[in-house]
Each structure stands twice: as structure tokens, then as C-alpha cells.
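All protein chains of the complex are present and in place, except for one that has been dropped.
Naming follows writing order (A and B), and every chain is counted from residue 1.
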Amino acid sequence: MKRTGRSQPSGPADAAGPSISAANLAKLVDGTLQGNARALVSGIASLTEAGPDDASFISSNHYLPQLRSTKAGVVIVRKRVRLPANHPGTTIVVDDADLAVARVLEFFAPPVPHPLAGIDESARVAPSANLGDGVAIGPFVSVGERVRIGARCRIHAGVAIGDDTVIGDDCVLFPNVVVRERITIGARVVIHAGSVIGSDGFGYRWDGRRHAKVPQIGTVIIEDDVEIGSCVCIDRAKFSVTRIGTGTKIDNLVQIAHNVTIGPHCIIVGQVGLAGSSKLGTGVVLGGGVGVRDHVSLGDGVMVGARSAVAHDIPPQSTVTGLPAIPQRQFLREQAAQRRLPELIVQMRAMQDEIEKLKARLKD
Amino acid sequence: MKRTGRSQPSGPADAAGPSISAANLAKLVDGTLQGNARALVSGIASLTEAGPDDASFISSNHYLPQLRSTKAGVVIVRKRVRLPANHPGTTIVVDDADLAVARVLEFFAPPVPHPLAGIDESARVAPSANLGDGVAIGPFVSVGERVRIGARCRIHAGVAIGDDTVIGDDCVLFPNVVVRERITIGARVVIHAGSVIGSDGFGYRWDGRRHAKVPQIGTVIIEDDVEIGSCVCIDRAKFSVTRIGTGTKIDNLVQIAHNVTIGPHCIIVGQVGLAGSSKLGTGVVLGGGVGVRDHVSLGDGVMVGARSAVAHDIPPQSTVTGLPAIPQRQFLREQAAQRRLPELIVQMRAMQDEIEKLKARLKD
Partner (left out) sequence: MKRTGRSQPSGPADAAGPSISAANLAKLVDGTLQGNARALVSGIASLTEAGPDDASFISSNHYLPQLRSTKAGVVIVRKRVRLPANHPGTTIVVDDADLAVARVLEFFAPPVPHPLAGIDESARVAPSANLGDGVAIGPFVSVGERVRIGARCRIHAGVAIGDDTVIGDDCVLFPNVVVRERITIGARVVIHAGSVIGSDGFGYRWDGRRHAKVPQIGTVIIEDDVEIGSCVCIDRAKFSVTRIGTGTKIDNLVQIAHNVTIGPHCIIVGQVGLAGSSKLGTGVVLGGGVGVRDHVSLGDGVMVGARSAVAHDIPPQSTVTGLPAIPQRQFLREQAAQRRLPELIVQMRAMQDEIEKLKARLKD
């Protein structure tokens, strides 16, 4: 089934998108409407940027001044915000503003363009590869021998998939992603553009005159419902497996070294680096730019502040920060002390003077 | 206009490049010539590496020893350098050595090879795409539906451009760049190889059993004259816009999260990470590896030292450094104090001893 068409028709860019009445919006977000039930909105914007055709939202009293001057047609208001009694605009009061905004975004979200089902005529798919029903293979894609791609996967332009790799149903690989040979990817996995899965782990051994390469013969397993950002590198294991647990979400430019194990439902923010054989439990959250030393374990529910470096095992449910990461409370105490350090030195000098004076007096 | 040729003829690698006489070089850099006006140079090199056919330069007295032994045919000398009275070589004295070197580099710069105007026969351009005059589309490029590409843009091999994206005149996209759908790029924008513009922002909401994706329905606007390095990731906004201001320059491996706003003429050095909704004013300079926390604002002209983490708003024209970033002067004071800390502890112990002795004496 060769074809030349490229992507799903999503209509011209300037076509009117969906719109919704305030009454239906209130239903959608499970909120209480006050004002013009018939007001129509066709987008969402911040209070300062919204026009009469937009919905907006307020989740903190901090933004009440912006609420007063907003032109938004409808404003979703978090219950705890102290809305002025005489507020003139149309409002929808909700318990959970984040959830409400997510639902509105889902309503307005334009379809993401994907290659059409079928194999683009420029693509290079090995004869022994096995593609599920409705798979879409975009232009300039190469698919290796014995690769299995699950039903309805959408493989964008320029993706390269190595021999013997297995990909589950309903995955999306955005342009120029590289998945090397013998990798296993679960169902509903999304990998954003330019990421590389399954390069060799970084392993060498000094043999007296050069760094001899230690073969990296293991693999990578990415479990179901993982989402991986752009330009992320996940290396194959030295032997055994580098594993990304089900439902884990990884931001851009993250480095995941060989034999790392990431548990389910973790959140790994941009530019994190996980060194070899480090281990994350369930639901771990790593802030942006965090580094984790090799062979270090982080227990379930651990949270690590942005730009911290984790050098030792961290017990479950702890919140740590710093270089190296220590309990958040201790970190804040040390940081406050650090701020006072220059003044402390002055103070010590004064104390020393006083001691000298006391000594001099006692000599009298 | 299909074609099979690949790049502009730029002549064989070993062909003679341009050369220039010392007299003309002096004119080019607005300097004062001393020595052999007819000396010909055909390149530029450092004092230690230059040969008789090279120009070189000296901008600090620190390098005077290298000047004495240089073989450079002509040396551009910054005015404040104390040139020995008896220096035998040909020199050109200038006020601004950086500017002079830039002009010399411009003179010697070989042309950058680009795909030829026209559409490479392997490229996949949607019929509804609109290409300006003289656009060059390289091999294995895919261009989505309703894309508009301005005049004279040069789109290198393997680039993927998503539906409804608009690119201004005279842009260069180097190989394997990915620009996703509905993105807006101004005129004269340069994007180096492997960068990804418009991936989804990193947004999830815990729904009790999994991180549910919050749709990222916004876009990215890159204004005129922006240059973006290699393997840079700029995410689309949750809603509204991630914006890069006119004339801003971004180095390699930088992460720019959803809804970031970068003002005009900023300098963002390699491996910087800007978290969601952070905001940079005009002319902000971020050193290599700097991190900026989400929703934090940096005023116009702020300078942040390399590897710092900015955790709070920074007023305009400040220079900050550290983890978290604090005013440079305070940082240096704290750092000096830090260096003295171990000695301080020893000193305190001594003071405590003296106090004990005083107490003992008083008891007598």
C-alpha cells in the first residue's frame, strides 16, 4: 500500500476552530455559571491576552487586578479566589482550576498532524518487518529487518528503526527519532523529534595504552504510556536492560545512561542526567537539570529540587535539594546560614577583640 | 522545478582562497599600517600558528612573547598593546581588535554550501505548500500542508516542517532540523542542525492513577534575525505563545520550555535551561548552563554568570551569579567566606577555649 499523500487533512490554518457556549463550558468543567450562558468562546488565553472570544481563568487572588481589566468572554474561577461581588463578566466557578483548564485545552486542541496510514513511497521498510493494522510510515523512514510495529503507530518523517526492534500499538515517533536495534517499546509510547533510544552505553576499560570499548550488549525497554521529549538520549544496557517504567514522562535533553532503572509514573524534567545503573522507584520527581550519580537509588515518591546532584541513596518519600542533595529543610537552613557567613566572620573578629580586652583586664 | 544537483559549486577544497595585501587589509580594518604594504596574506591564524601567508592579531600585552616569535605576515595590533619599538614585522594598529578580526574573518570566509534553488527531486513538498522565489529545498526534506516558506530560504537535507508553519524570507535551516506544525518563524532566522522547534510543552496532571497529558495547543514564534544552535529544543506553548525576540542568539543544547518569553537581542549560551513561563527582557545574557525557574522574570540587561540557577525575579541591569543566583558582589563575598569556613571552625574552637580559661580565672 504505497502512497504519496503526506498528512491527514486538518483544514486550512485560518479555518474557524470549534467554539462552545458558556453554558456548555460550565458543564464541561463541572462548574457553576454566573452571567451570560450564551456567550460563545473559541479559544483560551491568559487574562491579559484574552479577547471577547476567549475563555480565561484565575486560580489565585494574586491575579485579581488582571481579572478587573480582562476582556475574556468567560473566566473560569477557582473556588478559593475572592471574586469581587460586583464582577461584571461571565464566570464559571470550579473546585480544581488545573483540571478545568486541561478540559478546555482538550476541547480546543487542534488535531496533531500525522502521516496517513500506509507506507510512504519513499520509506525503506525491510521485507521481514511486520506492521500492524493502520500503521502510518512517513517519508524517508527506514525500518530494519524483523522489526514489529504495532497497530495504528504513526512513524514520522526521517525516523530510523533498527533491526529486531519491537514497538507496541498506538505509538507516535516524531520526525528524526532514532531507535536502534533490539529495543522494546510498549503501547501508547510517544517519542518527540530527534531523540535517540538504544545507543551504546558509555563503557571503556583502560588496557594500558587506550580506552578499550566494553561491548554494550543489553537493550532498552520502554514500558506502556511513556512519553519522551525531544533530543533525549537513552542508552542500551551494558548487559541486561535500561528500563523506563510505565507512565513515566521525560522532558527534553535528558541523558539516561546504561542500566538505569526508572520506575512507573516518574516525572523527569528537562536536562536531567542519570548516570549508569542509577535507580528510581515509583513516582519519583526530578526537577530540571538534576544529576544522579551512578549506582544511586531513589526510593518511591522521592522529589529532588531543580539543579540538585544526588550522590547517595535517598529513602522513599523524601524531598531533597542541593549539591549534593540533602533534605530540603536542612538545605534551607544551610542556605540561610550561608547568606549570613560574611557577617559571621565580622562578628567573630569582634568577639575575638572582646576576649582580648577581657584577658587584658584580668591581667591588671 | 525538480533537480538532482545538490549544492552550490564552491570550488575544490584545495583551490586558492582570496588573498589581500597589507595595504588593503589596513583599509579594511581602518588601521594604521607600518612595514611592508605589499605583503600578501590569505588567511588568519593565532600568533603561534600563523605562517608568512597569514594575518594574525594581538589584543593584550599578555601575548607579547608570542608576538616576538610569530611568523605571521601581518599582525593587527590593538592600540593599547605596547608594541616593542624595534618590532621588525608588518603591523596594523587598530582601536578595536575584535571588530578588525571580524572584518578579516568576513573577508576570508568561504561561502557556506547550501542546496541549490529549486526542489530536490527526493523532497516531499505538500501540494498546498507555498514556496517563495529562489527557495532551495534539499534532499529528503518534508514540507507539510499549507506551509509557507519565504523567498530565498535554504532548507537543508532531512529537515521536516509540519503543516501550517510559516517561515519568513532568507532563512537557513541546516540538516535534520524539525519544525513542527503551526509554528511562525521570521525573516533571516538561522537554525543549526538537529534542533527541534515546537514539540509539546511538558505538562501533565495527576488524575489519581496516572499523569494525564495536558494538551499543548499553543505555538512558537521566532522573530526576525534569531540564530539558534544545534540540538536546541524550543517547546510550543500550553496555549498562547513561546516567543524568541528579534535578534536573540541561542547556542547549542539549550532547553526552552513552554510559554517562555525571550526579549530581543538576548544571548543564551550553551546548555541553558529555561523553565516554563520564565521571561527574559531585552538584551539579557545567560552564561553557559544557567537554569531559570518557571515563572521567573529577568529584567532588561540582566547578566547571569555561567552555571547559575535563577530562582527569583531579577531587577533590570543586575549581574547575578550562584545557586541560587544572587548579586555578583555578594556572591564573591560569600564565596571568599566559604573558602575560610574550615579555618573559622578551628578559630572558634580556640575562642571557646579562651572563654573557658577566662571563666576559670574569674572563679578563682
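Throughout what follows, contacts are C-beta pairs under 8 Å (C-beta built on N, C-alpha and C of every residue); 3 or more make two chains touch, one makes a residue touch a chain.
Quantities reported herein were computed from a predicted structural model and do not represent experimental measurements.
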Could you tell me which of B:R78, B:R154, B:H192 or B:K279 touches the chain that is not displayed? B:H192
Of A:R38, A:R82 or A:R210, which residue touches the hidden chain? A:R210
In the full complex, subunit A touches the hidden chain through residues 122, 124, 126, 140, 142, 144-146, 158, 160, 162-164, 176, 178, 180-182, 194-196, 199-200, 202, 204-205, 210-217, 231, 233, 235, 238-240, 253, 255, 257, 271, 273, 275, 291, 293, 309, 323, 333-334, 336-338, 340-341, 344, 347-348, 351, 354-355, 358, 361-362
For subunit B, the residues touching the chain missing from this view: 6-7, 9-10, 12-13, 43-46, 49, 98-99, 101-102, 105-106, 108-110, 112-113, 120, 122, 138-140, 156-158, 174-176, 192-194, 225, 227, 229-231, 247, 249, 251-253, 265, 267, 269-271, 288-289, 306-307, 323, 338-339, 341-342, 344-345, 348, 351-352, 355, 358-359, 362
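Please note the rule applied: only the chains that are shown with their structure count from here on.
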Centroid spacing, where centroids are CA-atom means, of subunit A and subunit B in whole angstrom: 25
